[in-house]
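Omission of a single protein chain aside, the complex is shown with its protein chains in their original locations.
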Amino acid sequence: MIIDEANYGSTLVLYPDGRLDQDTADAFQERLLQAVSAGKEAVIVDFSKIPYISSVGLRAIMIAAKQSKSDGVSLSVAALTPTVNEIFEISRFNYVVTIFESLRDAITAASDDALNAFEAG
Amino acid sequence: MIIDEANYGSTLVLYPDGRLDQDTADAFQERLLQAVSAGKEAVIVDFSKIPYISSVGLRAIMIAAKQSKSDGVSLSVAALTPTVNEIFEISRFNYVVTIFESLRDAITAASDDALNAFEAG
Amino acid sequence: MLVRFWGTRGSLAAPMTVQTSRKKIRNALRKSIGHDLGSDEKIERFIDTELSFAESGTYGGNTSCVEIDGGGDEYVVCDLGTGCREYGNAIMSKSVPQKAPVFNVFQSHPHWDHICGFPFFVPAYIPGNKIKIHGCHDTLEEAYRMQNSAPGFPVDFDMLGADIEFVKLEPGKEYAVAGMKVTAMEQYHSGDSYGYCFEKDGKKVVYSTDSEHKFESIDESYGFVDFFRNADLLIFDAMYSLADAISLKEDWGHSSNIIGVELAHRASVKQLCLFHHDPNSDDATISRILAETIRFEELSEEGDALKVCAAYDGQEIKL
Partner (left out) sequence: MLVRFWGTRGSLAAPMTVQTSRKKIRNALRKSIGHDLGSDEKIERFIDTELSFAESGTYGGNTSCVEIDGGGDEYVVCDLGTGCREYGNAIMSKSVPQKAPVFNVFQSHPHWDHICGFPFFVPAYIPGNKIKIHGCHDTLEEAYRMQNSAPGFPVDFDMLGADIEFVKLEPGKEYAVAGMKVTAMEQYHSGDSYGYCFEKDGKKVVYSTDSEHKFESIDESYGFVDFFRNADLLIFDAMYSLADAISLKEDWGHSSNIIGVELAHRASVKQLCLFHHDPNSDDATISRILAETIRFEELSEEGDALKVCAAYDGQEIKL
């Protein structure tokens, strides 16, 4: 699984690409936990290129969410595809992490410096 | 409590008179058990002069009903006043003894010889 | 005083069946023909005026759990049958606690239907909460510990977060709990059971379930007449018909509506509440028994006028 990333001030954004299932969840989880432990204030996962997420993908998010809480890092997800958005609701993961409609919304919520950096490109 | 009686063939009819409650139930029960044990085929209690029956009166009937079963005697009640009829239904005593609308109906059900004797007066 | 019924069923929880639910819907639709239901207000009025309680509502099916609120600053509840799950949830759902987190339970006896909700009583899991289980049995702690242990339940009694204390009471002695005067009385039931009388500000509530009244009950001196005397509300085990209670189900430890009315009259009770409904009775049956009991009270023409009701899960009675 290809996972691009970008730093906007104290916020790290991950851009995973592809189905989040048994074949890809391990790599995703590892990358996500690294991101949470990277000393940033906030981590945002841009879900716009994730067409599907299975239980094992959700489990990776749960583990990262727990880690983020104990590390005091804000973890959120943004720009879910319609299918993934439905799966978050069905699995009640909408109560596990904050979901933003767009990456920009997530960054806005993260911090001013993140938004400034994002706007600056 | 005054309890008249009449014999029609192998059937004994009791005619208690008055409220069947704490003041009268003992006498009623005693008389009823005597009747059941008198060697008759059937015992009928004419209820037409009983304006009210309390739990203790019903209890006397339950005891007599049990006795009649073990003695192989048919026990029934007849001509209930409307109030007593309701109390039999509310207490589910309509399932404990057979209730006949009239004394004649009860005697008819008891045996032919009882009916003949009854008709003869 | 305020009495809240969380569980009113006897022996075993008895949920409504799918057939009964559909029957209620069918009946309501049939009765609605010709009625103007053109607004929510009209619908509410139709339900209130044209449908009986058993037609629109339900007596529920949770086993014994009755909250007695005398206005004090601690909770008081009789028995912890399945109804206490919803009781606990209701307490937990308040954003501001209504009282100090001290729960005074009065235990009629430790038969399963009177304790089985406890493992799902959320306040028992909360550290800082205090649960005092009052009763006259020596076996209460044993019963509760056994219930919360293997092989029956995964959370052991000692793992519960709340501080749980068992308080042994003596029948006939007066206790002060949560601002109320409480007295227990021994009842005839397999393994014994106890009724409780709660008094506050001149009001009196008696909780008397799982209590059989035998032949001696006709005696002038029968103790329950005094125990029930002038009660504003008597919660009375009327599980069986009189015929069943004194034959097939003699010594099963329950009473009837007929005996309830007779004892209530003799004790000058103001309101008799039929309780511990048979799990085999559906809503229509309980309503029929209630109607018959009201009728018997009318026929019996004794004592002062007596109000009669049948308890339902969710009912509140203010005194």
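Chains: A, B and C, in written order; residue numbering restarts at 1 for each.
Rule of thumb we're sticking to: a contact is a pair of C-beta atoms (placed from the backbone, for glycine too) under 8 Å apart; a residue touches a chain by one contact, two chains touch by 3 or more.
Not measured: the values here are computed from a predicted model.
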| item | value |
| --- | --- |
| Interface partners of the hidden chain - shown chains only, full complex considered | A, C |
| Identified contact with the non-displayed chain, of C:Phe46, C:Phe157 or C:Tyr222 | C:Phe46 |
| Candidates C:Ala28, C:Ala284 or C:Leu299 - the one touching the absent chain | C:Ala28 |
| Chain A, residues in touch with the chain not shown (by the definition above) | 22, 52, 54-56, 58-59, 62, 66, 83, 86-87, 89-93, 95-96 |
| Absent-chain interface as seen on chain C, which is shown | 9, 11-19, 21-22, 24-26, 28-30, 32-33, 37-38, 40, 43-44, 46-47, 51, 55-62, 82, 85-86, 89, 109-112, 115-117, 119-120, 137, 139, 142-143, 146-147, 150-154, 190-191, 252-253, 279-280, 312-314 |
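Here is the rule we go by: only the chains that are shown with their structure count from here on.
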| item | value |
| --- | --- |
| Pairwise touch network: line, ring, star, complete, or other | other |
| Between chain C and chain B, distance of the C-alpha-averaged centres to the nearest whole Å | 38 |
| Distance from chain C to chain A - Cα centre to Cα centre, in angstrom | 52 |
| Centroid spacing, where centroids are CA-atom means, of chain A and chain B in whole angstrom | 85 |
